[in-house]
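What follows is a set of notes on a single structure, which appears directly below.
Note that this complex is displayed minus one protein chain, with the remaining chains in position.
We just call them A, B and C in the order they show up, numbering each chain from 1.
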């Protein structure tokens, strides 16, 4: 298929590369042009502007946050440039409210909108192992399935209203953050009781908690190796802020999310912005007087 | 092996039965004698008093809480009745502080103490699939391994200081409680956003969260089938109170545990004491205005 | 003095009226013109547009929230219309971040900016008993003192950087909200213990807690008379959201503010938007199973 692709960050770059590998004809655009040029050798067409990436039937955006989507797509007037019936797929983690705004804008312009955020870190993006959560018009999702297949291991469709995919993505991120928080608290108790966290983790993950999220974060938090960061603390703050904004708009209190936000703020205030997002677990250790 | 066994509740009964099935010679005692008599046909000797259950080399207690252990073991003067070198294994969920008190009492009396709380609901006890977390003198644990093998699927040894096993057990219960809380909050957000919790759960448990604890509680909470209870709310309150007592003694703040306690109290205040302990997840739904 | 005044809501209307009573020459503007016309008989000049209110040396805005200030002042291009050296006084409760943005915009345009939010409900505005917290260029504040004197009982100057006044205002609102939360929790405990909240309140306010905030809210919450609202729940949500935004930008976790936000959300979800903002105290009562 032919598609435009805007946003070649840590996630977007390997996603675009996988689309090219799968034989799709991709026109790429990135604010820092150098990154886009890097894909030319792999078959990409490099667009000179975001608008130049809009001349296919499909436009994929993989942008960092609401601000970027707002600047590029809405303020950049991309939607009116799409052909009638063309599909815009937004794959970044954005707010439920912005997904609703994009849905309305596309409906007014006669184009289709799919919200399709993904679960997975850059390594998963490189391995085409992302989990895609998509919502939008069923026919459009079906049409775009080959694109999703090139980037992910599985696509879950959660209905035809795009913002629902963002709600699912945010709820999923919330679960991850709450695992980090819980492990941080449990480890603090154990360390103050003379038990090695690794010993506890082995017991838990060989029984009730035998899931990747506990294995990965459980080991990371026990080792306290928060550098280099896979995903930095300010991105965690962005994610939990999106969760809390959705919770506020939906009138659904989420006290664990509030607590995670407070601990991320404390971690940034005390340790700066470079550590991995799981480093907010340190706050539980420090509040227990551990170094 | 020969052993005394005190405490034939929902957990203790199948545990004692499995010991008998495995060929061990068990003398059982229960406050309500009728339950003990039920095991006679399966080969048990029924003791007329707790003291009568103390004439083997091993005494197992599976009592409900600190109060019961204090009444039966300490106030009941069982420790001085044990033979020199005999082993007492406490398998119920008790406080770290009481485990320390028992350790000291046994040290003074010349007997051995193993703390060996278990993970698993009554079904797991029946299937001899409990997970045993044991701490105490290495030689004694080794000697008692055939008993643990008859009741559980695996024994994790976490050192020779008995209270450490209780710290691990409580930290594990805390992780379970925090999963229930997080799922409750995530589901409230999703339901208010028009997404079915089951759909979200399927995505999560087929990827990062593919662990029994999410599958079991995720389904239970989504269905809101909190009756009949596998484990009632007041037992959840007891467990989180033990976690908080350990946290207080260790000077390790655990804000998620505090939050869980508050939600369990609210659930009891609003819905009584009969619901399954996972029903405190309803508070998140109700605070979001859901029925 | 001559001044423009934009924003004739529940607060702005009596404030403008008091300026007229004190003999100042005021040109008023309000989006809904009818309210502005109501002041003509009291001596006001009615402006046909916001820009027409900018031809004095002083412009006062008393607008409801960031969105309104952004729309009227920034998007409405008022700043470039001010004469060189003219002063803009923003008196509404807005974010620290927007106060900073206005400071920068005025600095670029050669005009002066004073941030001067107020404490007090509409009754205090009518009685010219507001407490003004002002920050900005010392000379400008001095020049405008007659205006502040006409509206308030006292003006506290907290420095020459305008956003500091907003930080003080938000911190003050936070203290009020935390009093409401604490009283709600204390009353729930007392009612479940068979003690009348009024009895407790009398003891407290006749000793350590003899302050208007406890007397006013203590009585209101005990009586549960949340209608008609002096200040509705969504305004409480706006205020606590501003506190949390400031806390996030400053990297200063404020867990009580997070808790208040969650209880306000619950109150709106369960009881709608019409109740007085102090009605979020009901959530503590309801979570204790009280009706």
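Following the convention adopted for this analysis, contacts are C-beta pairs under 8 Å (C-beta built on N, C-alpha and C of every residue); 3 or more make two chains touch, one makes a residue touch a chain.
Bear in mind the structure is a predicted one, so any value in this text is a computation, not a measurement.
Colleague: Of the residues listed, C:133, C:147 or C:221, which one is in contact with the missing chain?
Modeller: Looking across C:133, C:147 or C:221, the contact with the absent chain belongs to C:133.
Colleague: For the chain not shown, which residue from B:100, B:153, B:216 or B:258 touches it across the whole complex?
Modeller: Answering carefully, the residue with contact to the hidden chain is B:258.
Colleague: Looking at the full complex, which residue from C:119, C:148, C:226 or C:277 touches the chain that isn't shown here?
Modeller: Candidates C:119, C:148, C:226 or C:277; residue touching the omitted chain: C:119.
Colleague: Which residue numbers on subunit A touch the omitted chain?
Modeller: Subunit A touches the chain not shown through residues 255, 262, 265-266, 269-270, 283, 286-289.
Colleague: For subunit C, which residues reach the chain that was dropped from this view?
Modeller: 96, 119, 131, 133, 154, 156, 158-159, 161, 163-164, 167-168, 170-172, 174-176, 178-179, 181-183, 185-186, 188-190, 192-195, 199-200, 202-204, 206-214, 243, 246-247, 250-257, 259, 284, 287-289
Colleague: Name every residue on subunit B in touch with the hidden partner chain.
Modeller: 237, 241, 247-248, 251-255, 258-259, 261-263, 265-266, 268-269
Definition applied: only the chains that are shown with their structure count from here on.
Colleague: Validating interface symmetry: for the copies subunit A and subunit C, is the fraction of residue numbers used by both over half? Same or different.
Modeller: Same, since most residue numbers here occur in both copies.
Colleague: How many Å are there between the centre of subunit A and the centre of subunit B, using C-alpha atoms for each centre?
Modeller: 38
Colleague: Return the distance between the CA-based centres of subunit B and subunit C, expressed in whole Å.
Modeller: Using C-alpha averages as centres, the distance is 53 Å.
Colleague: Taking the mean of the C-alpha atoms as each chain's centre, how many Å separate subunit A from subunit C?
Modeller: Using C-alpha averages as centres, the distance is 37 Å.
Colleague: Got the subunit C residues that touch at least 2 other chains?
Modeller: As it turns out, subunit C has residues touching two or more other chains at 255, 262, 265-266, 269.
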